[in-house]
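For this depiction, one protein chain was excluded, whereas all remaining protein chains were kept in their positions.
Take a look at chain A:
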Amino acid sequence: MGNQASRLDELISHDYRHGFYTPMEVDSAPAGLSEDVIRLISAKKNEPDFMLDWRLKAFRHWLTMTEPRWATVRHPPIDYQAIVYYSAPKSRTDGPKSLAEVDPELLRTYEKLGVPLEERELLAGVAVDAVFDSVSVATTFKEKLGELGIIFCSFSEAVQHHPELVRQYLGSVVPYTDNFFATLNSAVFSDGSFCYIPPGVRCPMELSTYFRINAKNTGQFERTLIIADRGAYVSYLEGCTAPMRDENQLHAAVVELVALEGAQIKYSTVQNWYPGDKDGKGGIYNFVTKRGDCREANSKISWTQVETGSAITWKYPSVILQGDNSVGEFHSVALTNHWQQADTGTKMIHLGRNTKSTILSKGISAGHGSNAYRGLVKVAKSAANARNYTQCDSLLLGDRCAAHTFPYIEVKNASARVEHEASTSRIGEDQLFYCQSRGVSAEDAVSLIVSGFCREVFKELPMEFAVEAQKLLGVSLEGSIG
C-alpha cells in the first residue's frame, strides 16, 4: 500500500509558481513591536490623530490578549518581536498618483504574476489595487470610477482624502478589541484597499485587490474597508501570492464590509499564499478576520472563497444580519495538501427579522493535510422567521489526511428554521484505477473529481476567477491522491 500512497502524493505535489522574490530597495521599520513602531508607521503615513489614537488603543489592548488556542491548527510559537511591521518599496515617495510613477520593477513583478497593471492591458471590467508588502502600489481605473462617485483607492489615500468616511466606518464591523489577530492588525496595519459605492450606484466593473508579500521576515497586515451605500452594488475580488521561503510569515488581515439599505456586496477571494514545501517547511500563516455587516434592511452580503495556499489558514468570513430581510451567503472551497492546515468557516449572526443565510462549504484534504470547517449559526431572540441552510462536504484524497466539522448552532427564537447537511467522501486508488481503466489518466481523474466536487462554489465566482480557481486547484493537486 505504501508505494500506492506515494503515487497519489506525487499526483498532487507541485511547484509553487509564484515563489520568486523581487529584489527591491525598501524602507522598513526595525523588527519588533512597540508604541514607537506604531508612531513611526502612523507618521510615515502622515495620519491624522484619530488614526494614531486608534492604533495605540488597539496596541495597548493587544498587550492584554493571548493567541487563540481553540482552532485545530498547530504551529510553533510566533515571535512577534522578530517580525518587521512596516516595509515599503523605496522608490515610492508619497503614494502613487498614476501608473507612470510606479517603479517599473514592481510593474514587472505583477506582470509575472499575471496581474497586469497597465490599464489598457487589463481585462475589461476589472479595476485593480495592488498591494506589495505593506503598501498599495497602484490602483487602476480610478478616474473612470470617480465619475460615478465611486471611491476605490488604497487605504492610506482614503485616510488622507476621505478621513470622515474612514472615521465613521473603520472598526465599525470588526472593533479593535475583536480578537488577537484583528487587534494586532488594528495597531500596525499599513495599507489595504478602500471602497465606497454611493447610493443607487451599481459598480460597472469588478473591483480587485492583489496582495503580494515580497520582503523577508515581513508580516503583511492589510485592512480592507468596503461600504455599499443604499441601493448600491459591488463585486470585489481579492487574490494573493508570496515568494517561497523556509521561514513562516504572518499575514493578519482584516476585511470589513458594510451594506446599507438594499445594498449588495459580493466579495470573492482566491487565496494562494505560499503553502510551504512538501515537507511542511515554510509557508504563510494566514490569520484573517473578515466580516460583513448587513446594517440595514434588504441588504445582502455574499462571501465566496477558494483557499488553496498558506501553511495555516484561520479565517471565518461572517455576516451580521442586522437589517430585516437581509441575506448572508458563504461559499467556500478550502484545499489542504502536504502539511497544510485549514480551520475555516463562517458565522451567520441573525438579528433582524426574516433574515436568511446559506452556507456551502467544500473542504478538500490531500497528503497529510488537515481541514476543519467551523461554523456558527446564531439566531437572536429578535430574529423572527430566520432561515439558515448549511451544507458541508468533505473530500479526502488518500488515507493520511483529515477532515473535521464543527457546526455550532444557537437558536433563541422558536420560529427559526436551521438545516444542516454534511457528507464526507474519500477518494483512493480504487477510484483512480476505475477512471484509468476507462482511459482517463490519474491526473485528469483527480481534476475531474475535484472540479465536480467544487462546481457549486465555482459557479459563484466571476468568470475569470472561476477559470483561475480551477487552474489553481489543478496545480495544487498535481501529484496528490494518497
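Following the convention adopted for this analysis, a contact is a pair of C-beta atoms (placed from the backbone, for glycine too) under 8 Å apart; a residue touches a chain by one contact, two chains touch by 3 or more; residues count from 1.
Here is the rule we use: contacts and distances are computed from a predicted model.
Considering only "Ferredoxin", "Sugar ABC transporter permease", "Fe-S cluster assembly ATPase SufC" or "Sarcosine oxidase subunit delta", the record for the omitted chain gives "Fe-S cluster assembly ATPase SufC", by its UniProt protein name. When the full complex is taken into account, the listed residue touching the unshown chain is A:449, out of A:207, A:342, A:416 or A:449.
Residue-wise, the contact with the chain that is not shown comes from A:441, picked out of A:34, A:168, A:415 or A:441.
Taking the complete complex into account, residues 4, 7, 395, 423, 425, 427, 429-431, 433-442, 444, 448-450, 452-453 of chain A touch the chain not shown.
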